[in-house]
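Below is one structure, written out as structure tokens, with a few remarks after it.
A single protein chain has been omitted from the complex, and every remaining protein chain is retained in its original position.
To keep things simple, chains are lettered A, B and C as they appear, and every chain counts its residues starting from 1.
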Amino acid sequence: MNEHVAPMLPDWQVSRWFNTEGPLRLSDLRGRVVLIHAFQMLCPGCVSHGLPLAARVHQRFGGEGVAVVGLHCVFEHHEAMGPQALQAFIHEYRLRFPIGVDVPSPDGPIPQTMAQWRLQGTPSTLLLDRQGRLRLHHFGALDELHLGVAIGQLLAQPHAAVIDPSRNEADAGACTDGACATSQ
Amino acid sequence: MNEHVAPMLPDWQVSRWFNTEGPLRLSDLRGRVVLIHAFQMLCPGCVSHGLPLAARVHQRFGGEGVAVVGLHCVFEHHEAMGPQALQAFIHEYRLRFPIGVDVPSPDGPIPQTMAQWRLQGTPSTLLLDRQGRLRLHHFGALDELHLGVAIGQLLAQPHAAVIDPSRNEADAGACTDGACATSQ
Amino acid sequence: MNEHVAPMLPDWQVSRWFNTEGPLRLSDLRGRVVLIHAFQMLCPGCVSHGLPLAARVHQRFGGEGVAVVGLHCVFEHHEAMGPQALQAFIHEYRLRFPIGVDVPSPDGPIPQTMAQWRLQGTPSTLLLDRQGRLRLHHFGALDELHLGVAIGQLLAQPHAAVIDPSRNEADAGACTDGACATSQ
Partner (left out) sequence: MNEHVAPMLPDWQVSRWFNTEGPLRLSDLRGRVVLIHAFQMLCPGCVSHGLPLAARVHQRFGGEGVAVVGLHCVFEHHEAMGPQALQAFIHEYRLRFPIGVDVPSPDGPIPQTMAQWRLQGTPSTLLLDRQGRLRLHHFGALDELHLGVAIGQLLAQPHAAVIDPSRNEADAGACTDGACATSQ
């Protein structure tokens, strides 16, 4: 997705964080490339492929400018995937990167961030550049080589680009209207 | 484990069954080779290796004399692995073979069958011959080739061996005293 | 393949042996279960799947009654797969089990044993019981679990079955006429 048209991703709505010292906002990560892995703990594709890949990115490139964040987007089997179950899952699978719980919706099964970002399901992978713009949005298994190239391209971009806050707001607004949805 | 000294495995204690029409007893499977896979739904080794292998045995040899049974032996994170969570897990991972829930113990974290059979943890694989005698007991990842050879050896044994019920009882008793524990 | 109709496999024709102290005859292996892996050193499926599986069987069950033998059946690219090239290949891939070179045919590309046994190509896997009867013949990738079960079934058969030599000859003859071809 071209950087000039890529929308800002609006912030997540998170009810609880794991592996952080306190609440994390998307804007806290500005200046770093951000990999967001939206998953469910009982989603086989997430467990066998998506989460291990996210963990590898965190382990190898976490210290080199890539922030990895998991987002637990429960849209089915809600009773089996509450925060307590997620905590056990994170412990058993030794996940070390920050993981937030997407806030349930009062109106239906789709949690709030998942709905706002118009995710198609889990696993979904989102990649943001250092300015917070959405540059990759992929639903399903993501090829490791492809992800590596995308991360490398964003890492190579200059750190210190000036962001115009008013422009951010406009982008975020556009995104709420659906323009940030997917690149598919 | 030599067939002449192999003990009978005493029956499981199961509080709830999935993928069966009714309660299943070990003695119902007499005449077939029985593969029991003791697992926990949040045990990474079970999810990545043990359960897929059990499912393959069920799929390929279920119609040729091998009965595959899963036993959910929850000894940690009990609150995250209740029957409702297990039901969602079975659905998402498309497990088709009978799975029973090991009855929790009133005295501690180890469920009753797990304690009686002296399982060391999950995944544990038990293999019984057509007479119900314990012939293989393995804790941890079990090599596919090794499991295949063991199953083949038991399948090759005669179907119609006469079982002396009184002898079964004696064997079962011996096993309760610990003789059936492990082959390790 | 039922043991009562399974033909004896006629002996291989081998021009050179590797990993043996001298020429090996099929009859030398009588009393053991025999796994024959027919391969070519430039056959991708052999290199990635068949040979590693044969090596695992050799390593784990070579001491328990299973003889593993490789047969280099070159039917294409003859100039690139001569004995000297094979020797380098065996060295680099650290293959430890006996490997024979199927004798080239004066009349065409198919070597002599491959023609006599009517192999469809490489990799081909043949499994013989302790009496030398062909019990499994598979062309293409062979599932590890399936191979394990087949080996286990043959290992479980009695060692000391009396073989009627006249019957063997008849079987071998039948096989030369093509009856032993494949179980597919």
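Going forward, a residue touches a chain if its C-beta (ideal position, glycine included) is under 8 Å from a C-beta of that chain, and two chains touch if they have at least 3 such contacts.
A quick note: this is a predicted structure, and the numbers were derived from the prediction, not measured.
Note on the chain not shown: across the whole complex it touches A, C.
Checked against the hidden chain, the listed residues A:14, A:29, A:43 or A:57 yield one contact partner: A:57.
Interface with the hidden chain, as seen from chain A, comprises residues 53, 56-57, 60-61, 143-157.
Mapped onto chain C, contacts with the missing chain fall at residues 42-44, 47-48, 76-77, 79-81, 84-85, 87-89, 91-93.
Criterion: only the chains that are shown with their structure count from here on.
Over half of the residue numbers at the interface between copies chain B and chain C are found on both sides, making the touching surfaces mostly the same. At the far end from chain A, in terms of centres built from Cα atoms, lies C. A separation of 53 Å divides the Cα centre of chain A from that of chain C. Look at where the CA atoms of chain A average out and do the same for chain B: the two points lie 40 Å apart. With centres set at the average Cα position, the gap from chain B to chain C is 36 Å. For chain A, no residue reaches two or more other chains under the stated contact definition.
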